[in-house]
Structures are given as C-alpha cells and as structure tokens.
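A short write-up of the structure that comes next.
All protein chains but one are shown in place.
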Amino acid sequence: MWKFFHQMASPPYFYRLAATLIPWFAIPGLILIAYGAYAGLFLVSMDYQQGDAFRIIYVHVPSAYLSMMAYMMMAVGGGIGLIWRLKLAHAVGAAAAPLGAAFTFLALVTGSIWGRPMWGTWWEWGDPRLTSELILLFLYFGYMALRSSIDDTAKADKASAVLALVGVVNVVIVHFSVEWWSSLHQGQTVFKKGTMDADMRIPLFAMLIGFSFVFGAMLLRRLRTEVLFRERRTRWVRELVLSPEGGK
Amino acid sequence: MDSSNLQQPGIFAGLLAIIRRDLLLAWKRPGDVLNPLFFFAMVCTLFPLAVGPSAEQLTFSGPGVLWVAALLSTLLSLNSLFMSDYEDGSLDQMLVSPQPLPVLALGKTIAHWLISGFPLVLISPLLAMTYRMPSAVMGILMLTLLLGTISLSLLGSIGAALTVGLHRGTALLSLLILPLAMPILLLGANTVSLAAANDVYGTGIWALGAYAIASISLAPYATAAALRISNE
Partner (left out) sequence: MEALAMGGYGAYVWSCFGLAFIVTVVIEWRGRVRHNEIYRDIEVRIKALEERE
C-alpha cells in the first residue's frame, strides 16, 4: 500500500499516469453532462412553482458543490503537504484554487440569474447561500493572492496551506453565522429544501457526477503543469524534453 | 558548566515578559496606540457626513458603522504586529528561543490587543452616543467589541505572520483577513442591532464568546507555524 502511494507521488510517474487518466475522467464526465443537460432542459417537466426557471438548478447546484469541494481539496492537500512534506499534495492546492474560484464564480452568477425572475432582483443579500458563496470567492482570491506574492515555491506552498486550513474552519463558521443572520431578516430563499421528484433528481445526480469527473480531468491537467514547472530543473524532465516523442 | 543551573523562566513568565516588552515599546511610540483610535473615530465621522444627520438613520445604522470602523482600524494596526521585530532581528531570536513559539505569538497578540483593541472598546460608547445609541445598548456594544476585537487580533496575527517580510504586505493582509473576519463582524453588529431593537440577542454573544475562546486556543499555533514558514 505504502509503496503504491510512494510511486504515485513520484513526479515522473505521476506525470505519465495523469496523462493516461485524463480521458478516463473527461469522457464519462462529458457523457453524463450531455445526458444531464439534455434531460434537465427538455425531458423533465417544469416545476409547478417556478416554471421552467428551476432548470437553472442543473448548473447552479453542481457549480456550488464543486466550489466547496475544491476548497476542501486545497485544505486537505495543504494539510497532507505540511504533515508528510509531500510536494504533490501542495501542488493540488495550487492547481485546485483557480478551478475552485471559477466554479464559485459560476455558482454566484447562476444563482444571481436564477434570483432575477424569482426575487425580482439580481442580488438578494438575504439569501444565505449566495452570501456564503460570495465570501468563499473572496477566500479563493486571498489564497491565490498569497500564493502569487511569494516567489519561493516551497514557501508559498506552506504559507498557503496554513491559510487554506484556517479558511476551511472559517467556511463552516461562515455557513452557520450567515444562516443565523438571514433567519433574523427573514431571508427569502429560492433554494429551499423541498422534495424533488425522482425524474427531476436523476438528471441532477448525472450533472453532479459529470461535473465532478470533468473537474477531475481539469485538475489532473493542471497538476501536470504544476509538476512540470516544479521539476523543471530535474533530470527526468530533461530526458522527457529531449526524448524523440516529447512529453507535452 | 552544567546547563541545568541556568534558570529557565516558565512559560507564563515568558508570556508576561513579552507582553511587558511590547507594551513598553508602545509607550515609547504613542502613535501606535493613537493612530488606530483616530482612524476609528474618523471612519465613524465619515458616515453621518455621507448620509446626512437624520437621527432615525443614525440609530438604525449605528451598530453596523461602529463595527465596520472597529474592524478596519484593527486591520490597519495589524500590519505592524511583527514588522519591527522582523526588521531588527528580534523575530529570529524568538524563533530560536527555548520558549514555545505559540506562547510568544500569543503574548505579542495580547499586547497588540491591549494597545489597539482595548482602547477602541473603551472609546466606543463615546462614538455610540453621537449615533444616539441608548445607554442600555452601549454595554452590549462594548461586550461584543471586547470579544470581537480579541478574535480579530488573534485571527489577524495569523495573517500578519503569513505576510511578514512580503513587499505588498498591507494590501495582501487585508485581502487575507477580511473574508475570515466577516463572521465576527456579522455576529457583533447584528447582536448590537438586536439589542437596540429590544430583541433577543443572547445567541450572538455566546457565539462571539465561543469564537474568542476557540481563537485564543488555536490561533497561536497557526501564527507560530506561519512565522516559521515566513522566516525560513
């Protein structure tokens, strides 16, 4: 078992493994998304309260899910990197942050567009989830800003890992405090925990799993970039570049 | 020479020593105490100038404005938390000292709070008065600010330790700390608003207290880790 992890974490091995794994994530992911989007847009009958506007759920919820997932990965990767000094774990944080920020942005914008016909306004401060998501976006900005302002990669890795770990505790506090706050102001929420019909739920699950797979493929590709950059002065990268088939 | 003969001060003595040192340093440079206070007072002045002196509006937005001003002024003073120690090399001494680093970090943060957070709590009723806050609510305001500024100082010490020695430290520090500080602001300002509206406000106080206790016990470790990373 340990040997397997060791091998996985060895940069040249991971660089090659990731390249073979990417299609295994990307293709099923894209198929699931294609099915989920088609079913969500055309097959599922409309919600009796929200009409066809509820179909936004099929992009909003997976984006919101990935925005939190990516932050968790940053924190877990940072923790593993700090404790076991695994460079690859730190690279996960560097690779996941821009993706997480992009999905947070998507969750915010789709939530806002959804809110327009439902609340009659593009932004409703009373909605706890949108507010938490906005704070999450700021947390991503802080993380990326800290990373980019430290030139030494090893130092940037450790410093941003500490920030991600502090931030992940904070995300939980943000969640509960914002819930409490919006309950004071009788925040109206579109995304209430109602019951969903099975035929509405199945495309949503397809979208959730499909988004996760595509995210995995995007993350692996970014991890390859990180590994290549971090190992640019090593012998295996030299051999890779000089080999006749190249190593893009 | 037998090293066990060297009298090793205890952890508590070390904590007190570093607090006393920082307070003495602040005494020699009163600007460190006064600048955040002036800043706090000035932000509180800006608001009525911008939205007009209507009593109704001021009572309504007073808690929020006072809390935002307190948050910003704490943030402003945080930048200097480890700066001078970093520049004159005393930070290196702390890193190699036999005292546990989290204790030293806690000591520095307590001193920072005594210098910049606590005076702010003390003058807050004066500014609250200009916002026509009822005197019964001022106690709640001071209590939330007391608990909140402790948490803010501790949280900020992590950010200050992460950014010490970086060129664009100040702007970066705000970017790191503001999203982390939002729950404190939210709990504090809303608790005061609830109290002003004669509503039940207990939850916020308990939550702020829990936040303060959790940050006293956890933040020094993160600060110490961040200091070690920044000074490698």
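By written order: A and B. Residues from 1 in each chain.
Here is the rule we use: a residue touches a chain if its C-beta (ideal position, glycine included) is under 8 Å from a C-beta of that chain, and two chains touch if they have at least 3 such contacts.
Bear in mind the structure is a predicted one, so any value in this text is a computation, not a measurement.
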{"item": "Shown chains touched by the chain that is not drawn here", "value": "A"}
{"item": "Identified contact with the non-displayed chain, of A:39, A:56, A:69 or A:92", "value": "A:56"}
{"item": "Full-complex contact with the absent chain, from A:73, A:150, A:206 or A:237", "value": "A:237"}
{"item": "Footprint left on subunit A by the chain that the document does not show", "value": "37, 41-42, 46, 51-53, 55-56, 58-60, 63, 98-99, 102, 105-106, 109-110, 113-114, 116-117, 214, 218, 221-222, 224-225, 228-229, 232, 237-238, 241-242, 247-248"}
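In this text, only the chains that are shown with their structure count from here on.
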{"item": "For the subunit B and subunit A complex, residues of the former touching the latter", "value": "155, 158, 162-163, 166-168, 172, 175-176, 178-180, 182-183, 186-187, 190, 194, 203-204, 207, 211, 218, 222, 225-226, 229-230, 232"}
{"item": "Interface residues, subunit A side, partner subunit B - complex", "value": "82, 135, 138-139, 141-142, 145-146, 149-150, 154-155, 158-159, 162-163, 165-167, 169-170, 173-174, 177-178, 180-181, 184"}
